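Complex shown without one protein chain; remaining protein chains in place.
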Amino acid sequence: MAELNLIGAVNLALRRAMSEDERVIVFGEDVGTSGGVFRATEGLLEAFGPDRVLDTPLAETLIGGLAVGVAAQGFRPVAEIQFMGFVYPALDQMVNHASRLRNRTRGRLSCPMVLRAPFGGGVHAPEHHSESTEAIFAHLPGLRVVIPSTPADAYGLLLSAIRDPDPVVFLEPKRLYRMSTEQVEDDGAGVPLDRCTIRRAGGDLTLVSWGASMVEALAAAEMLAEEGATVEVIDVCTLKPLDRATILESVSRTGRLVIVHEAALTAGFGSEIAASVAEAGLFDLRAPVRRVTGWDTVVPLPRLESHYLPDLTRVLTACREVLTYD
Amino acid sequence: MTDGAGDATFCLPDLGEGLSEAEIVQWHVAPGDRVVADQPLVTVETDKAVVDIPSPRSGVVDACLGEPGDVIEVGQPLLQFAVEAKRPDAGAVVGALPSAASATPSRVAVPAAVSAAESGVRASPRARQRARELSVSLEAVAGTGPEGVIQVSDVESAAAGAGGGERLGGVRRAMARRMTDAHARVVRATVTGEADVSRWSGTGSPMPRLLRALGAAVAAVPRLNAWFDDRAEMLALQSRVNVGIAMETADGLFVPVLEDVAGRTLESLTSELTHLQDAVARRSIRPDQLKGQTISLSNFGAVAGLHAEMVVVPPQVAIVGSGRVFERVVLADGKPTAAQILPLSISFDHRVVTGVEASTFLMALTTDLENDQ
Partner (left out) sequence: MSAAAGFDISHTAYLGPDGKLLRPLPDALAASETLEAFYRRMVLTRTFDAKAIALQRTGRLGTYASSLGQEAVSVGIAHAMTPDDVLLPSFREHGLQIQRGVKPEEILLFWGGDERGSAFSDQPDDFPVCVTVGGHAPQAAGVALAFKLRSEPRAAVCVFGDGASSKGDVYEAMNVAGVWQLPVLFIVTNNQWAISTPRNKQTAAETLAQKAVGAGIRGEQVDGNDVVAVAEVVGAALARARAGEPSLVECLTYRLGDHTTVDDASRYRDDAEVSGWWQKDPIARLRLYLAENSGWDKVKQEALLGECASQIEAAAESYLATPPAPPEAIFDHLYAELPEPIAAQRAALLEGNSDG
């Protein structure tokens, strides 16, 4: 058992997967010799050699296409995109090919790949390095979108993602990379995909989030407990396919739903959750569904970034408003 | 681009080598195809060879003049070009785009439909659901939520009456529903009477004697101990007299069943009655002990009251009520004397029980009570 932060857990999971399955290979920009710009792949080249860990030229479309081709041939590639802001040239390969290869060949070829990328803001990064466009991937049939918010989940969810026979987009909230540590057992146990996790039980309000916003969500729940309201905090973990049942069950008890995400409001993934509850849980709602999100603006540069990200104050305000409805 | 000028009809050209005819083997173009000069139009077979005939010009094929197997002579028409040198423009490179004649202009404002739905009552979905469950009309509810929205608590208050109140649950709610249902179905009539019970020895509840008398009265008029299935219009006389006995508790009205009263001794009836009363008081009464009543008995006189119109609960057709025993001066042999009077009421379902049947039942009941000591 080791005390690890999220990036350390990612590294441990990669190591574990590569030791267990020789089909698992890692490639991307600066992942080999340098161990990755965030050190996610540190030590892997030394441990597994240049046939398992490859430094690619600077070419994101290529990274996506390489993953598709090598996966179709039976490997289990874990391809790194250095920042989510640079994923878009690979989007063609994900949308038009990875997500469809099994379907369009009626199962003859398939694409067991993982595309990992650091995402999200709050780290005083330059332009394009604070993206949170997970909704784009969540929209695509045939993909999975997985976002861990704790080191243990990063380890377990990444292992499950690598073992999954279908393509997974694995987004790592970089604000959480080194924020905190916890004990992570290197037991090779995967955390099941396609499931939300209830991080904190409560009966008065359902607070749903994922990624770095889980910090604000849990902090808000803590403060509201002192005000006499018990908040159930749900970490979505797998955005696609969405475990609606867990969220609906919670809302059936609390009758109040607040969703928090960094991504911009319009067509952000919170819309899907809100629509699902309106469809299947309408009569449980005591109050309007609230979304606390980034504004519908470009992510500001660091000087103004704090006014964009959904902070604790905004989350508390939304929760308190919703709690005024009985 | 050429304009396709040239002869419209293409005849089989001279094939050389003295050949005068050829057999069509395979067309390479079809009507509608656009072709260019030198493009093979058709493969033909001569005595000497199998050759492709190239197009003499550009154009659109109108008709292929012959089928595979046909023999065409040199100089005979082989293919017809369309006068129009161009194909119609499909305006696409993939797929088939549907097109239609002009539709109504898209930017004309459509007048809003008049909505027949109820006016803007603002209530949360949970409150609306609760209102449905409690049969509360939202129009009559005052909303105390944000911006005046109707909340669950507002609905529940309205259901209980203004200024709070008791929300019915359990036994009381069951009674409310049962009585509502009975009232809706039964056509109730009541006949009243009195029994002179001056000859009764001892004090104590008249209940055991009433139970025994009920058995006797049913023997006289079995029709009052029956179940009426009003949907099937079937009246089923019941062979056993299972009396439902009304018992009041802090939680509400219970009606346990004392089974098979006919022919039982007073001691037996008293003992069983006591058991039932204990079980109800301790709430240990079982659900099966609360079912199967064939006729009911209410001794409301234990508290107060003389006569009453009581609720007949389907599928039963009768209920007997006994009021409070009182003393009255009566004439015996012309001289005034004191008598103990037990008031009696019988409410019955007049859909299946007649007044004469009810009165006869009353008389039998009265007789049994008055004869007892």
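We call the chains A and B, going by the order they appear; numbering starts again at 1 in every chain.
Here, a residue touches a chain if its C-beta (ideal position, glycine included) is under 8 Å from a C-beta of that chain, and two chains touch if they have at least 3 such contacts.
Keep in mind the model is a prediction, meaning the values are calculated, not measured.
A.B. asks: Thinking of the whole complex, not just what is shown, which of B:T9, B:T43 or B:T270 touches the missing chain?
C.D. replies: Selected residue, touching the omitted chain: B:T43.
A.B. asks: One chain is left out of this view; which of A:D166, A:D204 or A:D284 touches it in the full complex?
C.D. replies: A:D166
A.B. asks: Which residue from A:D30, A:D194 or A:E249 sits in contact with the chain not drawn here?
C.D. replies: Counting the whole complex, the residue in contact with the absent chain is A:D194.
A.B. asks: Of A:N5, A:T41, A:Q93 or A:T150, which sits in contact with the chain we cannot see?
C.D. replies: Spelled out, the listed residue whose C-beta touches the missing chain is A:Q93.
A.B. asks: Can you say which of A:V114, A:L171, A:L242 or A:V315 touches the chain missing from this structure?
C.D. replies: Candidates A:V114, A:L171, A:L242 or A:V315; residue touching the omitted chain: A:L242.
A.B. asks: If the hidden chain were put back, which residues of subunit A would touch it?
C.D. replies: 25, 51, 54, 56-57, 59, 61-62, 64-75, 77, 89, 92-93, 96-97, 102-110, 141-142, 164-166, 194, 241-242, 244-245
A.B. asks: In the complete complex, the non-displayed chain touches which residues of subunit B?
C.D. replies: On the subunit B side, contact with the omitted chain comes from 1-2, 25-26, 28, 30, 32, 34, 36-40, 43, 45, 48-50, 52, 54, 58, 86-87, 89-90, 92-96.
One rule holds for everything that comes next: only the chains that are shown with their structure count from here on.
A.B. asks: How far is the middle of subunit A from the middle of subunit B, if each middle is the mean of its Cα atoms, in Å?
C.D. replies: 45
A.B. asks: What residues of subunit A sit close enough to touch subunit B in their complex?
C.D. replies: Residue positions touching the partner: 255, 282-287, 321, 324-326.
A.B. asks: Contact residues on subunit B for subunit A in the complex?
C.D. replies: 124-129, 145-146, 149, 151-153
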